[in-house]
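The structure under discussion is supplied below as structure tokens; questions concerning it will follow.
A single protein chain has been omitted; all remaining protein chains appear in their positions.
What follows is subunit A.
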Amino acid sequence: MKLKRLRIEHFKRFRAPFEIDGFADGLNLFAAPNESGKSTVTEAIRAAFFERHRSTRVEHLRPWGDSAATPTVDVEFEMDSKRYRLTKAFLGKKRCDLTIEGQAPLDGVVAEDHLAQLLGFKFPGKGASAPEHMGIPGLLWIRQGTSHELAQAVTFAADQLRQVLGESLGELTSSGGDAVLQAVEAERNELLTPATGNPRGEFAAALQRKQELASTLSSLERDIAAYQGSVDRLATLRNDHLRDEQERPWASLREQLRSAQGRLDGAQGLQTRQESEQTALQQWRMQAASLRSELDAFARDDAAVTTRQKTLELRANAESAVIAEMQSWERRHAEQVAAEAQARRVLERVRAVGARVETSRAVAELANTVASMTDLLSRAREERTRLTRLQAEAEGLKVSPNDLEKILQLSSSLREVDVRLEAAATTLDFDLLEGQTLRMDDEQVSGRERRTVVGRTELFIEGVGRIAVQAGGETIAALMAQRESQSSEMGAMLRKLTVANPAQAQERARQAAQRLQDARASQKVLAALAPEGVDALEAELASRTLRMQEMRAALDELPEPDQADALLPNQAAALAEAGRALAALEDVVTQLNQSRVTAGQAQSEHATARQELAAAQATADDTQRAERIAAARQSLSDALAREAAAAHRLQATAAELQNVNLALLRQDVDRLTRSAEQLEDAHERRRQDIMRLEVDLETRGALGLEEQSAELRREQDAITRRAEELARLAAALDHLLSLLREKRSALARRLRAPLQKHSDRYLGILFPGARMEVSDDLSPGATTRLGPHGPESGEFEELSVGTREQMGIVARLAYADLLQEAGRPTLLILDDALVNTDDERLGQMKRVLYDAAQRHQVLIFTCHPAAWRDLGVAPRAIGG
């Protein structure tokens, strides 16, 4: 397909008719700045083909602000060596005319559908055309900024591409083969897991159930076998039981047992006799021993009397010796008591003498102390009186330093005012005649006098009259007032201090200071005399005085001194003597007590020995004793005779017993008893076993084990059949699925081959040595290029936008080649399609495009004419 001429009227930017004529068969480069109508041209081409002329959804095609216009596109093109002219008017006077060289013209929807069929696109059911309807032109006519988005465009064109590829390969495509494949896959995945092919769903359940049944059945079969075993055992037991019931094998054993028992009983009688004879012999022996010991006791009684007499003598001698020793200790005790009393008396006297001397000395010392303290106290009292006086005087004379200063200040100030007054005052010099007087105010003036006047002063001269003198100067009055106020203040101050003048005030202050100084001196004296105060001194004196009186009273209590005192030893010696005397006394007392105890013991032992002798004598003197001794002697000889007889009998029995083997007889009885019991027990056990087995079999029989197992086996057979059926089905489905996949994959490979060929050709120009896989859906897949580190592989979607843009165009060119080979019309429109491409790649892309333009008409719209200068065609302008 080759565009020849395009005319636009009332179309968006082009209100006035606009025409492009003389499209080249190969490359056509339209260069124009932005907003100059490039996109309007491409949109007009799209509208002419893709939009129904009757569509109401194309308002946007109208020029702006012209709601009555009829956008019209008139396009002439060549296809299959035939000239086509398509005129389409929208919105206003809707119209579609198609003239085809050598054919009857078409119009309206028929014309539109004819073109759609030829070019490979669809019209929407209603509304404006969308990318999914645009098919092959949608793929080859690249809108601004979409050259890198390829997958969707390929999807929308897939049907047509498949058709084309299919045609080129003969009738190999399957009508809805994928739907069949999906159906098979779905059925297969119901029975097998998609990934591992393990049974699932009903198949897995059937296998599971089969296994469960097998295990249940085998356990049931074990039960049945056990049951049958029990039945057999029951039969055996019953037979054995019946046989024993009839034969009674234990009966003969019981008979043997009876005779063995008889023999044993006889032998056991002999042994009993031996035992009783043994007992009798033992008894006689004990009887004889007892009698012998009785006779021994009688002999011992006689010996005892002699022994006791000797003992008594020994005890009496011992007693008298001990008493003599005790008496000697008593004497020595009396002597030592007297000596100790004497030593104690001497010690007391020595102590009394010492006490008197000591007390007298203390009394004398105390008298001295009391005298000196009394003197000190009287002095302290005087000094305290003086201090009190001085403090009172000082208080009376006290002048506040502020007051004093104030007074002195006022006095000085008054003097100054007076001087100034004097200076300012009018001086009146009187030099009166003798005897003449005059009165100045109320004062008599006579002789030579000088007065100063500061105020209005009247001079009254008798007989003359009054002369009023008025002191001049303005300051007089002020000074007068100042003096008046200051002197009144001074007066008040002096009155407060009750002094006549400032000098008196000063004197009073000085006196007050003198008194204070005297008082401080007096205080120091008092502190020296009574550091803790006069009252404390008084108290201590009183206490000392009392103590002295007490000491004196104590001295009076002590004994009068004696002449013999001089002969007394000193106190230490006396004390030592008294101690020695006491220790000696204590020794004697201890010895005395000990000898007393010894004497008591000796006396008591003596008494005991006497009593013992008396008792022994009494026993020996008993009158019946002799009879008893005689009787005992008789009994003894009797017992000895009997003992000998018993020993003889025993010997005879033992000899008899030795001939009979008792142990063997016992073993016989034991053996026979056990045997009989075992047989009887076994018989009884068997009877119980039979009973238990019967009960057990009754219980188990009611379970209907074989019926159960038959029923289970039926289910097992059924489920086995089902599982086998499903296994067959699953295997068949699996086989079918892999077969279909294999065939489909082989077909896809065959289908892709031509596309791959064209793609390799263009890619070789762009990236020498590169290769792009074509995936099953015919969209570009993994791309392998030679990178700095060897071949690099990546999915199309992972490439950079620029690279994808270039690859997108390469892929589209490959599709175009393919379509052309299948005799389909091709037209490539690139609207600013390589904006993300760098100069170097753009250079390669120009080679690619130039190559493609040898076979296809290519329209390139750009706003960068400089970049395309070396494309080999002159750029054409649009608009104006």
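The rule is simple: a contact is a pair of C-beta atoms (placed from the backbone, for glycine too) under 8 Å apart; a residue touches a chain by one contact, two chains touch by 3 or more; residues count from 1.
Methods note: contacts and distances are computed from a predicted model.
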- Message: I notice the complex is incomplete. Of the names "Zinc finger protein", "NADH:ubiquinone oxidoreductase", "2Fe-2S iron-sulfur cluster binding domain-containing protein" or "DNA repair exonuclease SbcCD nuclease subunit", which is the UniProt protein name for the chain that's not shown?
- Response: "DNA repair exonuclease SbcCD nuclease subunit"
- Query: From the list A:Ala116, A:Val180, A:Leu432 or A:Val499, which touches the chain that is not on show?
  - Reply: A:Val180
- Of A:Glu434, A:Glu462, A:Glu707 or A:Asp839, which residue touches the hidden chain? A:Glu707
- Query: If the hidden chain were put back, which of A:Lys310, A:Arg331, A:Arg728 or A:Arg847 would touch it?
  - Reply: A:Arg728
- Task: Out of A:Ser230, A:Thr475 or A:Ser675, point to the residue that touches the absent chain in the complete complex.
- Result: A:Ser230
- Task: Name every residue on subunit A in touch with the hidden partner chain.
- Result: 159, 171-177, 179-181, 183-184, 187, 224, 227-228, 230-232, 234-235, 238, 693-694, 697-698, 700-708, 710-711, 713-718, 728-729, 731-733, 735-736, 739-740, 743-744, 746-747
